[in-house]
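Working notes for the structure below.
In this view, the complex is presented without one of its protein chains, the others remaining in place.
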Amino acid sequence: MTKKQDIRFIQGNVAMVEGAIAAGARFYAGYPITPSSEVAEASSIRLPQEDGLYVQMEDEIASIAAIIGASASGKKSYTATSGPGFSLMQENLGVAIMAEVPCVIINVQRSGPSTGLATKPAQGDFLQSRWGTHGDHGIIVLSPSTVQDCFDLMIDAFNYAEKYRTPVIFLADEIVGHIREKVVIREVDENEIINRAQPDCEPEEYKPFNHTENGVAPLAPFGDKYVVRLSGSTHDERGFPCSRPDNADKFIRHYTDKIEKNYKDIVKVRKYNLEDVDITLVAFGGSTRSALEAMNMARKEGKKVGVLQLVTLWPFPEDEVIDALINSKAVIVPEMNLGQMIREVKRLNDFNTVVQGVNRIDSMAITPKEILDKIAEVENESSRIFG
Amino acid sequence: MTKKQDIRFIQGNVAMVEGAIAAGARFYAGYPITPSSEVAEASSIRLPQEDGLYVQMEDEIASIAAIIGASASGKKSYTATSGPGFSLMQENLGVAIMAEVPCVIINVQRSGPSTGLATKPAQGDFLQSRWGTHGDHGIIVLSPSTVQDCFDLMIDAFNYAEKYRTPVIFLADEIVGHIREKVVIREVDENEIINRAQPDCEPEEYKPFNHTENGVAPLAPFGDKYVVRLSGSTHDERGFPCSRPDNADKFIRHYTDKIEKNYKDIVKVRKYNLEDVDITLVAFGGSTRSALEAMNMARKEGKKVGVLQLVTLWPFPEDEVIDALINSKAVIVPEMNLGQMIREVKRLNDFNTVVQGVNRIDSMAITPKEILDKIAEVENESSRIFG
Amino acid sequence: MKAQEFLVKEKFPLFWCAGCGNGSVMHAIVRCFEKLNYTRENTVVVTGIGCWGKGDDYINTNTFHGTHGRALAFGTGIKLANPELNVVVLMGDGDGATIGGNHLIHAARRNVDVTSIVVNNLNYGMTGGQYSGTTPCNKTTSTSRYGHIEHGFDLSGLVAAAGAPYVARGSVYGIVQLEKFILEALKKKGFSFVEAISQCPTHFGRLNGMKEPAGMLNWIKENSVSVSSANQLSDSERENKFILGKFADKEKEDYSTKYLRVIREAKKIKEGGK
Amino acid sequence: MKAQEFLVKEKFPLFWCAGCGNGSVMHAIVRCFEKLNYTRENTVVVTGIGCWGKGDDYINTNTFHGTHGRALAFGTGIKLANPELNVVVLMGDGDGATIGGNHLIHAARRNVDVTSIVVNNLNYGMTGGQYSGTTPCNKTTSTSRYGHIEHGFDLSGLVAAAGAPYVARGSVYGIVQLEKFILEALKKKGFSFVEAISQCPTHFGRLNGMKEPAGMLNWIKENSVSVSSANQLSDSERENKFILGKFADKEKEDYSTKYLRVIREAKKIKEGGK
Amino acid sequence: MKSRYEIILSGVGGQGLVVGGTILGEAATMFENLNSTLTTSYGVETRGTFTKSDVIISKDEIFFPEVVEEDFVLALAQVSYDKYAKLINENCILVYDCNSIDPVDHLKARQYGFPITDAAREIGNIATANIISLGLIVKMTGVVSVESVTNVLKEQFSKKPKIYEMNLNAFNKGLEMAEQL
Amino acid sequence: MKSRYEIILSGVGGQGLVVGGTILGEAATMFENLNSTLTTSYGVETRGTFTKSDVIISKDEIFFPEVVEEDFVLALAQVSYDKYAKLINENCILVYDCNSIDPVDHLKARQYGFPITDAAREIGNIATANIISLGLIVKMTGVVSVESVTNVLKEQFSKKPKIYEMNLNAFNKGLEMAEQL
Amino acid sequence: MWKVEVNEKLCKRCGICSTFCPVKVFTCEIDGLPVHTYQEKCTGCNLCVLRCPDIALTLTGGKEQ
Partner (left out) sequence: MWKVEVNEKLCKRCGICSTFCPVKVFTCEIDGLPVHTYQEKCTGCNLCVLRCPDIALTLTGGKEQ
């Protein structure tokens, strides 16, 4: 029976809920949508078992608003949706950014645009997850590729949210959300968990946006001994509206800087066989699985192929991608869209490295074979380089 | 008195309405928001004078839905908003893309993120205008820099929308929306106006998505002799839902291709003094005005500075920017954000050209002086190049 | 045109589950189209997303399949841009009353001449039977496994309170009455609203102990009362009943008609010189 | 704590226009805070965007200033996550009843224990006096220069129809009654709603021939009737009046209380094994 | 057993194929030291139209979770039989419900028809067809042990003894039917 | 006149500065062959707090529309006077309403106080202060002709003779007051 | 006499027609397909046709026939 408590065979969507609970989350507000609805269903069952609360709101706009509100009251909070709902959340995502309220937004991507094909996978929201809300801002986006990731990486997601007082996007896809596989649900050590810093000043002195040089201000919950003013309008340290240009400058930079400047802490990648490569496959999310399979197959054929999995998508792992560009003769980017991540790779390619995509948007997973074919093609085309 | 009918001293927002009417638009649905509300107000006055219709909807989601619906009924339609409302429109923007319904969405940008500073200018929605809605898609974005543009370019916006059966984003900013200056409101020649192609087949044979190789299918309005099926879900040529992978592949590519492949027709730039430059300023929207002033000042100092104004923002004017990168020793990108357009410029920079930004996000216009300073800085830094 | 001719026969059998009420309501609608001599060309069926939102797949008129919750907003644009069209908007209870509730009450208030037909099956059928804004208290759904603690809307009462000139609630069991309401609603000049209490045997039925496809319909039958007899019920008794009948039926000038006056006024001012 | 101590005096004078009703309502609210012994720490004032949405700038409690139309959704999360808090949600008629109408009716239905106070000045003050969902028919606004052709909501009637246990409408003119309603609403366990008919002299007043700041308030005074006397009015007469009084006042178990049962049930099942 | 075994469970919506696949996967991952993945493909039309589940059971880590080369195909509906009959190769076992499916001859795969629907009716619930099929699979492939599956069933239905019994019966019935091959 | 003339109209919200600026701009663009831009800066607080309008009138095309070097500043409120008094240089003319503003001495700019509010009251509407100021500006700078401005006023108020009269009076009053310098 | 015909291809065997027929005219085959067995009792009320969710029934005939 101990075994059973540890090892389970469940969907990614369900593991996300276990991960959230392990991270300390106790509040879910959402609006069901395929292929994320299992996150809602599992949350509705599991949260009250842990004294948490599940509420279904009238739409996605209200859902993200409710989790921001709940987080302001001190509960770690999350929601889950897919493309159409994620688009609807964009305005209030800005509130979480501006008021610096930690929360986690799960987007289980499906085939779009618009209603698209609800039950089919895609990775078409990669750039939206970075730029979907209006105005300048920074954002953290993580992407799981296994059910184990759905558990473990969710803990990271909450940790980053709390540490940097920011919304974190958990950018999954239908493949990872719906796949069932083995996952170890472990009891998480207390010191693995980050909780937002709390003020220790006198109540009168507390300013919810009085950021330190490299960090963020402590955030007291509503109902504590502090009085907290939070606002989605441009505001000063105390949370009062403020239209002074220098204040706007300071805060808007802060929203980006607090993330970009902590690149090292936030950026996670996984490297497979990169010590000695000709060709690096740069992948994220469900497509990583295709890339890894392709890598194994290619290695069997004696080809020096490695995989760089981007686990953190934003801030974009520039250093690691640059390393890959430098160290490889070619970089292949398989993604289930028309070439979104590859834009970022190309932006960094000052090295004349061959960069090519394997793209699929027909709602089917990229097969390892397609990647193998591309590897062969690239080898042929650039035989002078490889020769 | 003839003179008066032609020349007016009005806000950009008001000129947009005159441009829309001149283009044949007869339907506006919207929800007021600073700094775009004058578009609503002028539309409410002017449209009924031209047998058009103004309706204020309950929110921005309904507003874009209503203009899509009205366009499907055959009326050229538009709406206007700013960042928060534009974020709310993202989901239904996808419907216009997927159902291929022409319409024009004006976004008069203000300082964000979130509610930000409602009355202050910014250009922080540049990348959102391309990637704000979920899923793969293509989109046309135009950006005015003068009140005259607000009139003339609006006609182009409707023409592109009709020609390519696509939503067109008219990405203005507070500077251009609120400035009052001279504008010539001319009577527009009929053959300047493009109306969506109409079917001439037998009613039974009509398929609203039966696209020709390089174009789009004719779109009959509801109420005509054709029966029209439109859908935001993945559909086949007739508009019926279809989950066949090859069909998804075909249509999703089509949404991007119909725009990217007509690059030459859609991309508009303006070149100032580019025949003989050391430094090119690449700018769009309100910041173009600062760039042009800076250019004039620099030329007076004998510096070879030119301006490449991107009038079409998306598809991104890659060829023209590449030319600038090739022909200039340095490219400076002044924009009222933390560096969004410059990402695209850098992506194209395979030429080791110096690329630097002048960025302002404190809700104030970039001054010509700041650009001049950057020109001097770049000259100093790269004296070896210029030397 | 015959009712049957309004159906896309090549797409049959219907994708809906065995015993689902959607087909019954759709059938009633096309019978009304026949009675009113609608044509395929002068009619637009607008849908949102949901099981009922796939109704347009089987209807042969012009169609517009939009996004979840927004069908009425698309329909408003379609109608206002061409007031000659018959615009019929099909929505589920999630679609029309939960995510789309605001468009519903504002459409009722604005009084654009469209007909909305909400199939209220008390849950989100399409996404797997989660609770919606009309799910009754204490019921089980896939997201209220421990019993639902919210109260569902009295949807027809709400729409009437929002100002709609025609509002009626029928049920799939009372199909004859339902068809009559739909016919009246289509005829009504101005915003009209029909709520059809319907069965989702697959989710709501199954999770609430009604295993047979016909079980939930039977439950609807047994818990229905007429508007007139409902007056004698207490608040809490009312809440557990489906009150069938007309909630509003009055004359109110519709938006497009009124807008003609706006145009007249606007032109007067324009001609007076600006 | 004294009413005055709930005000952020350093931010005075108020940014609202001369004669704007917002300040009067805000004053009434903080008087109620005093009467109920609220503290700054146990109270959260939640606002949307609009002139009235800037009310939180002047109130000294915890505050959350969200987005236009979504205040109730933020407030729902705030309250459900900590039911000990007094959550007071301030919304304009645009904020609360136009863009935010869906959150309003669902909050009423869901019965989360928050108090909403809508200042209904019949237009969008903040953005320049465009018509809102409560603008009366025939009135002039900056987007209905030829006369408004829609009907405004009977907002309190609508919220009552959505199921709210406490609903009342007062006016700035009837400030004593309004304060009483606010006090009752704050005391109510469950969702409570107060509509304050108020003046926007700058836009609605000016555009409708009421030039003096006091003019619109006077017009409100002259067009107000009580709930009881309104019963004798015809529909169209009702529409042109402000009907002041209580629209609902009943007991209904609130969401958080009910959720305790969900937790109990869930734990039972959890402990019973999975 | 092969180090990687690829199974397709196919039929139409509502036949409990996902439950069947999950039991297999649980048996493999929770009671044997194996890896397993289960992915399912269905349309918007979750009801009444073609669906399939891909189950992979492997000693090694499983990356790409879709079946590339079928080792075993279960077909519980004509549509799904028709789809796979022609595709699969000689190393594959194809099992179909002969009550509801008309087989074709000359397949490359070895195919076996069983009266699965009849057996389910006999057990008292047509919905047990998936569990009967499990018995067939386990017996015919040995991909997981009988014990592991019964363990899963026991845990799954620990609080509903009647349902447990019925499912156990169904599973045993499947084992039996395969035995008679 | 200079080929580019930069004017700031400053005060608090509600004083009609945008209307004043627009009349200037219309006069320049519609009745003289000049270019002009008008931009306005205000907070969320459109009411009662500092606002200013930048008017530029130029023979050449105007790109950057903000005043960089003031040629003329009108201040109708103490906040705006205080803001500009110190900033502007010797080439600039500063005109303020001496009824509502306490001036400071020793400015670099040439400053002139006029009893603008009193004059407006005299004309019968305090809201005409902006038009009176227009008269001052036109007379003191010659940036546009008196005729152009009266043309604009005529067109603007063509359908409201009384208001036209009042505004014409106000404009003339401004011209007069400047005359007496 | 009235006759209700069932389109086997469309019918999903939901049992609604037979359950709610006011005079219980239908019997069901083993797979649930309804059969208009006690035809003589059928009043031609058409309710089964109207309620059938799959538009699988047609009523023909009548008193005269």
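By letter and in written order, the chains are A, B, C, D, E, F and G; residue numbering begins at 1 in each of them.
Heads up, the rule we're going with is that contacts are C-beta pairs under 8 Å (C-beta built on N, C-alpha and C of every residue); 3 or more make two chains touch, one makes a residue touch a chain.
Quick caveat, the model's predicted, so the values are computed rather than measured.
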| item | value |
| --- | --- |
| Chain not shown, its touching partners among those shown | D |
| Residue of D:M1, D:C137 or D:A214 touching the missing chain in the full complex | D:A214 |
| Contact footprint on chain D, counting only the chain that is left out | 7, 12-14, 16-24, 26-28, 172-173, 175-176, 179, 201, 212-214, 217-218, 221 |
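Heads up, the rule we're going with is that only the chains that are shown with their structure count from here on.
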| item | value |
| --- | --- |
| Chain whose mean Cα position lies farthest from chain B | G |
| Chain located farthest away, centre of chain C as origin (C-alpha) | F |
| Cα-centroid distance, chain B relative to chain D, in whole angstrom | 39 |
| Distance between the centres, which are taken as Cα means, of chain E and chain D, whole angstrom | 59 |
| Whole-Å gap separating chain C and chain D, where each centre is the average of the chain's CA atoms | 30 |
| Sites on chain G at which at least two other chains make contact | 12 |
| Shared-contact residues (touching 2 or more other chains) in chain B | 45, 48, 58-59, 61, 84, 91, 94-95, 99, 114-115, 117, 232-233, 241, 243 |
